[in-house]
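A single protein chain has been removed from this complex, and every other one stays in its place.
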Amino acid sequence: MRTATCLLMLLGLAPRLQAREARDPFEWLDRMNRASAVMLLEEDIIEPKQAATIAAAIEKLHAESREPNFRRSGLYVSIEPRLLEIGGPDVSRLHTGRSTIDTGRTNLRLQQRDLILNSYQELLEARATLLRFDEAHAQAIVPAYTLGVQAQPTSLGHYIAGYLSVFERHATLLADTYLNINQSPLGAAALGTSSYLINRQRLADLLGFEAPIRNSFDAVQLATLEASMRITGATSAMAMTTSELMSDLEDQYRMTHPWLTLPRELTVGSSIMPQKLNPTMINETRAQASTVLGRSVSYMFGAHKASAGDTDLMFSGPNEALTDTAAMMRSVARIFSVLQFDEPRALDEVLSDYAVATELANALQRLADVPFRDAHHVAAAVVQFGRDRKLRPTEIAFGDFKRIYADAAAKYHLPRLRAAFNEAEFKRVLRPENMVMSSRGYGGPQPAEVAAMLRELALQLETDRGWLREKNEQLAAADARLDAAFSKL
Amino acid sequence: MRTATCLLMLLGLAPRLQAREARDPFEWLDRMNRASAVMLLEEDIIEPKQAATIAAAIEKLHAESREPNFRRSGLYVSIEPRLLEIGGPDVSRLHTGRSTIDTGRTNLRLQQRDLILNSYQELLEARATLLRFDEAHAQAIVPAYTLGVQAQPTSLGHYIAGYLSVFERHATLLADTYLNINQSPLGAAALGTSSYLINRQRLADLLGFEAPIRNSFDAVQLATLEASMRITGATSAMAMTTSELMSDLEDQYRMTHPWLTLPRELTVGSSIMPQKLNPTMINETRAQASTVLGRSVSYMFGAHKASAGDTDLMFSGPNEALTDTAAMMRSVARIFSVLQFDEPRALDEVLSDYAVATELANALQRLADVPFRDAHHVAAAVVQFGRDRKLRPTEIAFGDFKRIYADAAAKYHLPRLRAAFNEAEFKRVLRPENMVMSSRGYGGPQPAEVAAMLRELALQLETDRGWLREKNEQLAAADARLDAAFSKL
Amino acid sequence: MRTATCLLMLLGLAPRLQAREARDPFEWLDRMNRASAVMLLEEDIIEPKQAATIAAAIEKLHAESREPNFRRSGLYVSIEPRLLEIGGPDVSRLHTGRSTIDTGRTNLRLQQRDLILNSYQELLEARATLLRFDEAHAQAIVPAYTLGVQAQPTSLGHYIAGYLSVFERHATLLADTYLNINQSPLGAAALGTSSYLINRQRLADLLGFEAPIRNSFDAVQLATLEASMRITGATSAMAMTTSELMSDLEDQYRMTHPWLTLPRELTVGSSIMPQKLNPTMINETRAQASTVLGRSVSYMFGAHKASAGDTDLMFSGPNEALTDTAAMMRSVARIFSVLQFDEPRALDEVLSDYAVATELANALQRLADVPFRDAHHVAAAVVQFGRDRKLRPTEIAFGDFKRIYADAAAKYHLPRLRAAFNEAEFKRVLRPENMVMSSRGYGGPQPAEVAAMLRELALQLETDRGWLREKNEQLAAADARLDAAFSKL
Partner (left out) sequence: MRTATCLLMLLGLAPRLQAREARDPFEWLDRMNRASAVMLLEEDIIEPKQAATIAAAIEKLHAESREPNFRRSGLYVSIEPRLLEIGGPDVSRLHTGRSTIDTGRTNLRLQQRDLILNSYQELLEARATLLRFDEAHAQAIVPAYTLGVQAQPTSLGHYIAGYLSVFERHATLLADTYLNINQSPLGAAALGTSSYLINRQRLADLLGFEAPIRNSFDAVQLATLEASMRITGATSAMAMTTSELMSDLEDQYRMTHPWLTLPRELTVGSSIMPQKLNPTMINETRAQASTVLGRSVSYMFGAHKASAGDTDLMFSGPNEALTDTAAMMRSVARIFSVLQFDEPRALDEVLSDYAVATELANALQRLADVPFRDAHHVAAAVVQFGRDRKLRPTEIAFGDFKRIYADAAAKYHLPRLRAAFNEAEFKRVLRPENMVMSSRGYGGPQPAEVAAMLRELALQLETDRGWLREKNEQLAAADARLDAAFSKL
């Protein structure tokens, strides 16, 4: 586990990646205007003097935008009047071969691009936090539940690593979504491009897009819906997993003695119940998940039955879903950075039920060659015996077991109990830690497998950090490209 | 366009890929049982004689399953009693290291795998049908709408190619979903594997999975939810695009003279309105889209707030969503295989409004160097003049235009109208076909771009057919592998 | 129709009912505090001197709340520290027998009460506006659609009166919802009341509630969910009808010549398409309906699977749904206060299809005793004849009809055409206005029935205005009662 430890230390020390400053619709319109001015001159659609006039107007308006009370709009028609006041009628040539539609849908994608990277970053932070939590308690025994009922003991390391695997796959989904979004509609105009030879590739390049969307009708009339569904698909999936994890934690608080708890000072009290410690952080994180799902369905209501090009398709629901998803993942990170674990209490919960009964049956089959189903009948009889006498599994005497076995042997025509299955074995198989330690399957809770999985998870986290860094660098490079080209106008 | 034509002919001649016979849960349980028997013997967990007994019992039960009234269950506990009757208690060793949970969740994925491939195939067929329809009418002029109002003329080729691009991306989404689904939970048992050295890789291989899911807790407690959300995300996205396309067609039928119609014999009449031709096929396809969305949200209601391992996570909603999605895509193919297009009527609709006004403004800027916004003011005045007199754009006299321009020139301080903008140009720019033919942007409606896009779409369709063929072959190879190994027991 | 006209004039002149000033959570907490202080003294739970101290602290805090930067909270625990600073520890006795839970859930209902009345008032205004629009065009002929295809002519009066009937029933639903909401949880404390003899009836009375909710566990743990579902049920129903009406209007704009239009100056133009008149008001009203539905489903995601007393149940989604519903109904009123109707255009649309074919069949049965189905076969043949020749129904010659009839008579063994069905009758039954005027069914589009329905709708509108006035008066009386009692402390 040393490699993992080492990586984790690095993670712990690594400075949190700086989130890109999110631009608002006005800023993105400004960037599109700059890109248009550069391209229009390069393609001889405007003359150098016109380009200079346009550039000056853009810069002046941008300077004005820093003043208080400036009305920041992402709609070109809202800022055009002021641009014309500043630079005269030729400035409107800036909009040549564009429309409100392609600039609007491009603006949406430019915002979504930042929001996806932001969600991705918060997801990385949450994974890093879960990984640290997991490493700290990897081999502790905890009960696991199936169908809402205690089922078998597992290790906390195994359980948390399971969630980490899902969040790892969610990162892939988000990255795929980013690639789908980061395609440029710009230059499609209202839907059919125009009679000007607009260089859509160049516009895409100056704004950091991977490429222009091939078909201009698709670009502005159809792809917005598809991209929005990609986003809500990804955020809904993340919300569901987060909801599942928060449900596990909320289940803790219904017990008088949970083993996973927030620090007392981070719980919220009651105005009249002095004993209450409400896990509000957890409740609110789950509420965030519900909100993300609600945003998704709200968008679907708006967009369903829209004809191509309808206004409903441009709803901002996916943007809000991404904002909420980032906040939700931040909450998960916050919770696991403070969550406390009470190991003896978790073990006590396992010991107070018969979660080890499966292993008793397995051992009977393996050591005493009792056929599978018969071994389970014997184990079931042991459970019943113990429950009737309010015994814990560890409190059942070997003598009693032998009597139970003999009865079952008569009923099911079993061989006599083999000597291999002696008292020491019997006692061993009824201990929770034995069941966890003796698991042998690929991906099971046994220490070697958990350690291997944690190493792999840490490595993939580093890889994903690299992906994010690369995307941020690509966008920064595009910014620099555009600034350099624009400064020459 | 010859290449595309050639490809399309090939597509037309190509036999429809045979859909894999969908196995029901009982059949898939039978396949898992065979795989378990093979692996347990290979790993020395059972003895050769036990393996033979088990294999014989499996074969006998499978033979019985072809009889009428056989109760086909996908639950191991439902079939175990009969297996034990046939082969005695040792047959239950078949279930060693497995549980209802991992077999259940594996069964779900095995079914979903077929359903995804089935949806993929229907999507391919729909794309092939749309492509044929598109090629037949590629250069015809049709009105396009933005915000629900006629906006600009485009070509039918451009419009349909736009939808084809989206459906092409949906195929990628489905293929990604397939990869996410085709991972094996088998051998995870209830959640923590077992004290038997179950070979999960071998089980995955015999059942055609890419690999076992790494973490056994994830495999059975968490990944089912994530995979289900992937499926509903993909099917919802497909439903939305289908809904959009059907809305476009339904919009046709509100007009007394649509240009896209079903053949009369495929419409549905009324019991008391002899003139009614209801486009029921279209309405029902849209209803299928609504149902797919409903299935998605239904699943989300069931799964939200489930704790890890809860029964709600195993709901079959995603399977039903896939079944409905396949049917929906089949309906799209059926509609476009019979849809009729009335070219003169579509052109007449364009001519009855001022959808070419943008190009009038563009031409004024390009030929007469009128600044962008001013050119649009002139075009707006022309539109107003024509509408006031109930003229079509092609009916406006050049003399009237010159008067309008002169008025605008005085108001906006424009230069005199350049000679380049003569009567012939004026008449030309007001013709819809000119606006489409003179588009110059990448991905626009002009014939060269549409032809290029159709070629690319046809090629990608062939590539995607190849992907499907490969996946089907992989599954067939796994089937053969398992049958061969099992026959030796 | 004089009575209706008279009523409508009254409605037109009647001043818009003043909406109750909506109190925020802080104001409602203040009202609850005053009610508690009054009741606690009346029940001898606090002493007169304590009551005076409490009252003074409440008044001082309320005065401070008018200052800028005051942090207005609806949570008692947030304001208690300042109350204690002002009046000392005895002020906390104000909270005796209460809790954050009952005050919180009561606060929610107090807000919802105002929001329901506000939605009700906007619904009344929308109904008044629709009624005025309807009366202005009651007998104009318009096409009606079934399954999205033109079906039969009706009168605009009949069509709009249909919507008015639905909105009338929605008012009943809202009023029922008000009664469900206006019940008091106060005094239930956390769930089980307390060992103090809190007078819950008196608290309800001082705050304008109908009554306390009987069971204190229900009051704070269960009824919030039920009440929220009532609200979202009512707002969703209103949103659906509004969506339906807006869809009808949006359908207009896909045609080049709609008959129901917004004034040009209220439409929104395009930055590059000079001819575009986008009906943004209509699109946005439909978007409001989508939002209301989204709020409803969002709430359901949050509340589903909550155990009794969970925090998720108190989500404010229903409040937001009500706010959006009020805005949506206001938009409907605004649209119909300016909507323009082009009567000749509507009639022309009817005449361009065979929407009267049903009446041709009816007349054949009634005047010529042709059996029902046979009469429809004849009418269908007439439609086919006309469509093949691109004739409007009014353009078909009687001679042609006779030939068609003779052919059908031979085929279906019909009697000779009776003399009663002469040319004048034939021409008459093919006129749209005849079909509307000769309708005889209860609730049909004929003028007498439309006039009767409009009278009834106007009367019910007055009745509903009376209901709203009464509710407002009841709340004002409760306010006065509380102020009077508090001023005596």
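Letters A, B and C name the chains as they come in the text, with residue numbers starting at 1 for each one.
As a working rule, a contact is a pair of C-beta atoms (placed from the backbone, for glycine too) under 8 Å apart; a residue touches a chain by one contact, two chains touch by 3 or more.
This is a predicted model, so every value here is computed, not measured.
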{"item": "Selected from C:Ser78, C:Thr267 or C:Thr311 as touching the chain missing from the view", "value": "C:Thr311"}
{"item": "Listed residues B:Trp28, B:Tyr76, B:Tyr178 or B:Phe336, member touching the removed chain", "value": "B:Tyr76"}
{"item": "Which residue of C:Gln221, C:Thr261 or C:Asn278 touches the chain not shown here", "value": "C:Gln221"}
{"item": "Contacting the left-out chain in the complete assembly, out of C:Leu147, C:Val268, C:Ala333 or C:Leu391", "value": "C:Leu147"}
{"item": "Contact partner of the left-out chain, one of B:His95, B:Arg200, B:Arg214 or B:Arg455", "value": "B:His95"}
{"item": "Where the unshown chain meets chain A, residue by residue", "value": "145-152, 250-251, 253-257, 270, 272-280, 283, 297, 300-301, 304-306, 349, 352-355, 357-358, 360-361, 376-377, 379-380, 382-383"}
{"item": "Sites on chain B contacted by the missing partner chain, in the whole complex", "value": "76-77, 80, 95, 98-100, 189-190, 254, 270-273, 278, 280, 283, 286-287, 290-291, 293-295, 297-299, 301-302, 307, 310-312, 315, 317"}
{"item": "Chain C residues touching the omitted chain (full complex)", "value": "80, 84, 89-90, 92-97, 101, 144-148, 151-154, 158-159, 161-163, 165-166, 169-170, 173, 176, 180, 187-198, 200-201, 212-219, 221-223, 225-226, 229-230, 232-234, 236-237, 240-241, 243-245, 247-248, 251, 286, 289-290, 293, 297, 300, 303-311, 358-359, 362-363, 365-366, 371-374, 412-413, 435-436, 438-445, 453, 456"}
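Following the convention adopted for this analysis, only the chains that are shown with their structure count from here on.
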{"item": "Copies chain A and chain B touch via same or different residues, half shared test", "value": "same"}
{"item": "Angle, in degrees to the nearest 5, of the Cα rotation that carries chain B onto chain C", "value": "180"}
{"item": "Euclidean distance of C-alpha centroids - chain A vs chain C, Å", "value": "40"}
{"item": "Rounded Å distance between chain B and chain C, as computed from the means of their C-alpha atoms", "value": "38"}
{"item": "Chain centre separation (chain A, chain B; CA means) in Å", "value": "26"}
{"item": "For chain C, residues that touch 2 or more chains besides their own", "value": "254, 270, 272-273, 278, 280, 283, 297, 301"}
